[in-house]
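For this depiction, one protein chain was excluded, whereas all remaining protein chains were kept in their positions.
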Amino acid sequence: MNPVLLIAIPLLFAFLSIMNKKFARPLLLVALLLDVYLVFTISKGLYSIGGFSQYGINLLVDQYSLIGLMVVNVVFFLTVVTNCKEVKRLSTVLLVALAGVNGLLLTNDLFNLFVFLEIVGISAYLITSGNKRPLATFNYLVQGTVGSGLYLLGLILLYSMTGTLNMALILPTIVDKAIPLSNLALPFMLMFIGLGVEAKLLPFNSWVKGVLQNANALTSVLIAGVFATTIALTFGRLLSTVFVLGSISNIVLVILAVTMLAGEVAAFASKRIREVLLFSAIAQSGLIILLFANGLVIPAIMLIIANIVSKYILFTITGKMVDGTKTDEIESLQGVFSKNKLVGFAFTVASLSVIGLPLFFGFIVKLNILTSLFSQYQLFLSALILVVSLIEGTYFVKLLIKLWYSVGEVKTFKVDALVKVVTLIFALGLIVFGVYTKPLTDSLMTVPEEMMEAIAERGNF
Amino acid sequence: MFSIELVVLSTLLAGVLAYIVSIKLPKLGSYLTILASLAVFSVLAYFGFNNNLDAEVNLIPQFVLFKTSMFGLYFAIIVSFIFFMVSFFNPYFIKDYKYPAAYNLFYLMALAGTIGVFFASNFITLFIFFEIVVWTSMFLIPLGKKRKPTVTYFVFSTVGSFAMLYAVMFTFSITGSFDLAAISVLSGKSALLVYILLAVAGFAKLGAYPFYVWLPKVLGKSPDPVSAVFSGGIEKLGAFIAFMAILRISPASIYLEAVGMYLQNYVIAIFGAITIVVGTLQAIRQDDAKKLLAYSSASNGGYILVAIAMSSSISLTGAMYHILAHALASTAAFLAIAVVHYRTKTTKISELGGMIHHMPLTYMVYLMAIISMAGIPPMGGFISKWLIFQAVINKQMIIVAVATFFGSIGSFLYVFRPLAALFLGQKLPKYKGVKEAPFLMMIPLIILTLGSFYIGVIPNQVIDFSNKVIAEFGFGPLLMNEFGIQGANGTLSAPIIASVFGLGVVVIAIIFFILPKSRKVGLMDTYTSGEFIYTEELLHYSADFYAPFERLYPAKPLISKVYAMIKEKVNELGRFFKYWFFTNKPEVTVLWIVLILTLLVWGDIL
Amino acid sequence: MKKVLSLLVVLALGFGIINSLNQNSSFPKFGEADVSDRVSDRYINKNVTEENEEVIFGEDGYETGSSNFVTSIVANYRSFDTLGEVTVLFISAFGVALLFSKDSKRVSLNFKPNFMLRVGSRALFGLIIMTGIYISVHGHLTPGGGFPGGTMIASSILLLYLSNDSFRTKIKGFKLLEGFMGSLYVLIGVAGIYVTGYFLENFLDTGVVGDLFSAGIIPIVYVIIGLKVGSEIASIIDNFLTEEVS
Partner (left out) sequence: MIQYASIILIMLGLYGLLTNRNVIKIIISLNVFEIGLNLFIISVGYVDGGLAPILTGNSTSVLSFVDPLPHALVLTSIVIGVGTTALGLAFAKKIYAKYGTYEIDEMGVE
């Protein structure tokens, strides 16, 4: 199957959906189902659009994008299914967002990536507009536009130096033309910042709080789960196959380290559950990009998978909880899980996995991260990661204990059976992967090699 | 043959089973915990003593590897025994818990975790099980009334386990191996780093200075069986790690001629000494019986550290012995207090009195336990302390010696407080109908006391075992014969001391029974010169028991202020970041972008 | 104070960037770009898939057949970008509608079109829409194309819009047109997969360079884009103009 259908089908359905509003939601569900089906049937390879080999736009399906597509499409599907009520008039937007997300993961062209970045960005603005906080969304829009503008500036500088936009050709061209690293610092930094805005990296992420602190389950899972994962994967591909960090690696590492630390510390100081989760998400994305920047692709992907699953559970349940109890102050949510044990179980498993305790997937990920960091002899970074995860563990434990044990009266909230089932399955998945990870690690083994293959082939067929 | 893997897995499985059963029948589930921990203990003891444990791993995937060692076995048997003993209390307390099923699950999971730690063959296994113990036991704490200690426990435990993880990973990055033996290969600065980190891990878990503040919080506020398990069992993980760190790593450092040991060991000994002193001082001040015992646990951890740091045959035997003796005695003491708590619903010493009339057996158990903890013959604690004193004097460590003796004398003071005020003292009217412990609770109480007594009278078997253990670390055996242990400055003959002591008891008993009985007075029959008393509670025997001490120094450890400050600083930093980075202003982002780019483009010139 | 500081920082950055671009040996100086070294060289010579040294006006058999190189890139070599771009516009237009239809009710224009506007717009309407369609259709031959053409179409509709209140109510068909054109674009792309194996492949005869009926699917795509952009811009305007904050 041609992977372009992953993008074309949602787009087609999006165009069709505005003709009659009634069909929008069914079309969305059908498109999602088709995409989920397609993801599991497409085969690896380089697919050209229009048949212009490496001179045109290509879609690259390797193990990396395949894993990303599977995770993102499945979670996207489940998010929509479990939040069917909130979808309402957003169906068309979600269809376009789906196309954008798949495009970001598939594309092998820098400018095409920019276009999809805009598509995803604009759909994200619209998705968050449901929060009734136009100023926050406007803020997001301004920052997103500046970010993608900077990305475009960096891209055009890169184009003028290398003469190509094909991601697989950039690195070989740099080598061929012997472009000095100092000349590449500016374009790569611009692109890094541009993507950093979307990836929630620290100095560029003042939009996150406004957008996510009042988000419902659908919005928060999409923004913090699906979109964040997509951006992280895209970022990861750029960092591992296109960017030559060279002289800017110090700035980049400082930015990422500060992101991690600030996210966790801010979460520690937060009193509201959605704030806690969103700051934790910021810190996690900092860590993910940090791993990519250090060339640790496999641990990064594992972390991404662990993250999207646990973020799905945490944000969905939190969304439902806030909907039901009309508050997101942790103090007034005390003991909510004593009436919703199954949901509480899923939430607990997800948080324990995020903390990185054994028997859960997060632990395996943490172990992998540290082993790889230490094999690079990154003593300071790994110490920082440990300190940060101590802070993270502290506030998550605090949160868990508060949510399980009440002091006064207990608020209740209702959760659909479907949400219960899905979160429970995800939670069990975290446990299963935490105990038996071999299939996953095996399938990740080939990722770095395959990523480099397209470069070695110079984007040829 | 019985494989360790099977023990661990079946314990986990039993936990799940107990969980499922307890959803409907919590009490039945708690009986299951008794059976399961009995099974674990007996399997370990039986196959362990016969050298018949199988370390092979077939079912658990990935990094997990086991090995058998006398060292691990010693700990495993003690801890599983403690878990088994405490489990007898579970059926009585289970109904008080908010989530009884979870209690049963986590109880057995924590047991499985500890067994895994003690038999781990590589550091990854060790760490995995260590962390399992941390989080499962963490969830046992809030089942009682208080939630806050959970976080405290998590933080301190995680500091320890992360220090260990860092050490493990660091060792791995140098030696390329996760094997436990790999740390011995290290040398120079890296060895010192790993040594310090592992020591921190041990300190944190054992509750040594400066990490001891979690002990009173957790042990004082947890459900009673949990406190007992922590004090007697889980805390010993710290000793296990400390043993490995101090004995397996030999960083090059200054050799102190005066005391005949390396600087780093001396530092550890000093920290142990501080722990002893601080723990003792705080314990004297506590009004809550459980908190008091918690501080005493901390100070006993100090003894173990001092003993390990001196690393000689006699001191290590002392450490091993002390681990066992303290596990037995402190579990017994905690369980005795648990009985009191169960019957009277309070652990405040000042609210209790005269319990000896209601529960004489519990009183006896407690008495024997504190005798052991204070190091008085004929209990196990006496022998261990004697060994440690011998080693200290032998090494001529003045400061440490002073601290250990101070701790020993101090322990008279603090164990006497609950004894005198809680069990003895005057009966309070409100506890009129209070009865003796239920039958099932009596079993562990009696067994623990007898065990404590046994090792105090006949130390040979334990020393035999511990000789095998220290041989694994390359130390020669401690000499002994049927009558006594050969110390540096003399021989200790436990049976003789015990019989002399027994004789004394008999004589006193005869005197006590022959002499005329004293007049029994009313419950609150306090009097003062002609005045009518309105607030008779204040004049009760147990009120303001150690008032002079309480005036001397504050009840809260000074170090806890430091921790509170750290927490406040992190909070402040968080607010700072929230204010500067997460404001809802687009220009902040733009400003940062501009600044970073400016830094980049001018970076070469500036 | 804030302004001065901002100015200083921004100036520093601006000169820094200019300075670093100036010193950057790999970045071609203005006007010295070496096109032969870039991928565009292939686009100009139309030899991405076939070997030919030069493209001559009035001959046939080239891979795209568009005499406007920019168009050949926009609608053929990088047509996928254009699809994405159309999607961006589409989702923006939809978003504007989504945002406005939420909490305020629709009201009509709040001014009465005067005589000049009514007559003038009728006169101009035809001219503008003709120009718009011409530009769209000749996108592969002359500067312009679907986007400017579409915008012109939209502006002609805007004129009618302003001059005739009753016209406004009739144009519900925009959505249909927009959706239909978008779907058509995607379907042409998908058709490519089944005709030749590549999405958005130029599967029609490319004809003679310079002819109106040449360049395969490029003019078709551009007409689609023109109509789509026109209807989208019109619907954005519609939303902004008729929306009264209530």
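Details
Letters A, B and C mark the chains in the order given here, with residues in each chain numbered from 1 onward.
Keep in mind that, in the parts below, contacts are C-beta pairs under 8 Å (C-beta built on N, C-alpha and C of every residue); 3 or more make two chains touch, one makes a residue touch a chain.
On a predicted model such as this, the values are computed, not experimentally measured, just so you know.
The shown chains contacted by the absent chain are A, B, C, with contact judged over the whole complex. Of the candidate positions A:49, A:78, A:120 or A:136, contact with the unshown chain belongs to A:136. The chain that is not drawn here is touched, among residues A:160, A:182, A:249 or A:338, by A:160. Seen from subunit A, the chain kept out of the figure touches residues 111, 115, 118, 122, 125-126, 129, 133-138, 141-142, 145-146, 149, 152-153, 156-157, 159-160, 165, 210. Listed here are the subunit C residues that touch the chain not shown: 2-3, 6-7, 9-11, 13-14, 17-18, 21, 28, 30-33, 35, 38-40, 43-46, 53-58, 67-70, 72-74, 78, 81-82, 84-86, 88-89, 91-93, 95-96, 99-100, 103-104, 141-143, 145, 147, 209-210, 229, 233, 236, 239-240, 243, 245. Subunit B meets the missing chain through residues 584-587, 590-591, 593-594.
Assume only the chains that are shown with their structure count from here on.
Shared contact partners of subunit A and subunit B, listed by label: C. The interface holding more C-beta pairs in contact, when B-C is weighed against A-C, is A-C.
In this view the innermost chain, defined by its CA centroid being closest to the centroid of all protein CA atoms, is A. Between the CA-based centres of subunit A and subunit B the separation comes to 44 Å, rounded to the whole angstrom. With each centre defined as the average position of its C-alpha atoms, the distance from subunit B to subunit C rounds to 74 Å. Centroid to centroid, with C-alpha atoms defining each point, subunit A and subunit C lie 31 Å apart. Shared interface positions of subunit B, i.e. residues touching 2 or more other chains, are given as 597, 600-601.
With touch defined as above, residues shared between interfaces to two or more other chains in subunit A number as follows: 186.
Chain contact summary for the complex, subunit A toward subunit C: residues 2, 4-5, 8, 11-12, 14-19, 47-53, 55-57, 89-90, 92-93, 96, 99-100, 103, 111-112, 115-116, 118-119, 122-123, 125-126, 129, 157, 159-161, 163-166, 177, 179-180, 183-184, 186. Interface residues of subunit C facing subunit B in the complex, by the touch rule stated above, are 6, 9-10, 12-13, 16-17, 19-20. Across the complex, subunit B meets subunit A through its residues 61-63, 98-99, 124, 127-129, 131-132, 134-135, 138, 142, 147, 150-151, 154-155, 158-159, 162, 165-166, 169-170, 172-173, 570-575, 577-578, 581-586, 588-590, 592-593, 596-597, 599-601, 604.
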